[in-house]
Each structure stands twice: as C-alpha cells, then as structure tokens.
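In what follows, a single structure is set out as structure tokens and then discussed.
Every protein chain of the complex appears in place save one, which is left out.
Let's look at subunit A:
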Amino acid sequence: MTGPAPLLSVQDFRLEFDTFDGVYKAIDGIGFDLAPGESLGIVGETGCGKSVTAKSVMGLLPSPPARVRGGRILFDGEDLLRVGERRMRAIRGNEIAMIFQDPMTYLNPVFSIGTQLVDVILAHQRARPRAERMTRERARDHAVEMLRRVHLPNPERQLDSYPYQLSGGMRQRVLIAMALSGRPRLLIADEPTTALDVTIQAQILDLIGELRRDLGLSVVMITHDLGVVASVCDRVVVMYAGQIVEDAPVARLFDHPAHPYTRGLLAAVPHPGRPAASLSSIPGSLPNLLDPPAGCRFHGRCPLAGDDCLRPPPTTAVADGHRVACWRAMEAADAGA
C-alpha cells in the first residue's frame, strides 16, 4: 500500500485472557493500518474482539488476566505495547482519546460535569511544557469551549449539573467533549451510538463527522452496525472470532464483499422497501475461543466450507486495498457480484 505513513499500525497483534477454564485466545494475529485523517470501521458481532482491540490500543486492559502474546501496535512509529504506563498516560487524551458505548455509566455519578471535565483537562497539562500549562480558570474556560463545540446547550450552566440530570445524548456529548479536550490526533469510538435512540444516534454520528473534518481527526469506529459504518467510515475491517477476515474500502465492501462472513452480515441488514421476510441470518454462533477451531475459524458456519478450510486461510488481495482471508474468496466475490 502506498501513501503517507500510517498514524496507527497494528501488526500481527495477539492477546489472550487467563480464565479459570483455560486460556481464552481473544485476538489472534490481527493487523491493519490507519492513515492520518482516515476513518476506519471495525465491525463484527459481540465477542469477536473489536472492543478488546480498542482497549489494547489505549492500554486499558488489566493484566492479569489479559496477556499480550506478540505483535506491535505502532502509533506514529511508537510501539504502544512497550512504552510503559507513564508514557501511556501522557498519550491517553493528548494523542489518542476514546469514547464508549454506554454514556449512562461512563460519567462519575457524584461529581459535576464541570469538575470531571476540568480534571481531565488539567491531567492533560502534565504532558505539556510548564510554560504552556493551563491554570484551573483557563481550564474551566476551555471546558465551556469544548461543551459549546459539541453543541451542548447552555454550556456554562451545564458545568454545574450532575450526570443524572442529563439525557443519554447529552452525556455522550459531554464524553466526546472530554475526549477531544486534549486535542488528540486519533479518536477511538467504541460503539458510541449503540445505547442511544435512533434520532440521537444520527446527531452523534453527525457530530463525530463534523469534528473529524474540523479537527483533522483520525477515527476508529467500532460497531456492529453496518449503517454506522456506511455513514462515517472510509474503510472497514471485518473481524470474526479474534481474526480479521476482510479489509476493504467502504464502497467496495458493500458492493463486492469477498468473505462469506461479510456476505452473511450484509444479507442480515434490513433495507427499506424489501420485506423483512427476506432477511437472512448466519446459522450457528461464535466458536469457543478457549479452544478455537483449526484452520478458518468460520468454517463451521460457512455455506462454502470444504476440506481445505481446515487449514489456515491465506490472506489475498482481491483488489487494490481489498484483502480477504478465505480459501474461497474469489468464489464468494463472484457469487456476490
């Protein structure tokens, strides 16, 4: 792939969890690149490892039980798996910020919005040269600015409100303001709209799109909603059972899905004008990652599976910027075209 050096590059990343029942192989050798300013979607069903990937980038997984088994996570050339907690803390919020799924539980219930926002802004100052650090008053002004930026009505007044006084959409805006207050270059959004009403979802997605354009943010959008991917992402990575099965530009993925799993996902999306009866589902469920199946992890549920699928599938480029890990990639692509 040509172009500018990637801002984020995940390379052959492996991660396991130690559990009472054995070793849970959550992430098995994934790799993808994110160019500066690009918006990447990571899709897959619950338990496929999307959130674990995101939290690994932020260094938020407690270890034990999590254990990195190999690979690199390069951010601007720096390997986040090896930088240490001190440097990681400076990176969090200042370089990479994250927003989460459920805005109801991600704000501290006993502190006001202003206190929490100012605290975060002040924490960011420690990573800066002494002369450039904000005072508490300046941080408060900055907090108001950030709340205005995410279109929260009455930002000055809201500083004194507590989370329980705000709606879900407003709380997500506060969390976005918090995430962007350190002027990060990368925003990781872990299912930011899943817990919200449909109309609020659209507003939050618009907001993320707007901030992305204005601030030149790169975005990693983690979701199981292909509609979200279509509206905000340039490129998509499809994950299945801890592996990446397909990586393609958005339009390409929707028009020419190459992996049978991706095709299954797309067939399961309802379309206006098409009767609901024509919706299909993928039979079966995610394999148990304590003892993952040999070869292609999808073969147990795959309509095209054959004997060769018991061996690990090769990753092939089916078009420019379109990779797929499947023995039957061409067949599937042809069938889908």
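Definition applied: contacts are C-beta pairs under 8 Å (C-beta built on N, C-alpha and C of every residue); 3 or more make two chains touch, one makes a residue touch a chain; residues count from 1.
In the analysis below, contacts and distances are computed from a predicted model.
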Record-based protein name (UniProt) of the chain missing from this complex, from "Heme exporter protein C", "Carboxypeptidase regulatory-like domain-containing protein", "Bacterial extracellular solute-binding protein" or "Peptide ABC transporter permease": "Peptide ABC transporter permease"
Touching residue (missing chain; options A:Ile73, A:Ala97 or A:Met170): A:Ala97
Sole residue of A:Met58, A:Val144 or A:Leu186 that reaches the chain not shown, by the stated touch rule: A:Met58
Chain not shown: contacting residue from A:His124, A:Arg173, A:Arg297 or A:Arg328: A:His124
Options A:Pro109, A:Pro129 or A:Gly273, residue touching the unrepresented chain: A:Pro109
Touching residues on subunit A - with respect to the absent chain: 58, 60, 89-94, 97-98, 100, 102, 105-112, 119-120, 123-124, 127, 162, 164, 175, 178-179, 182
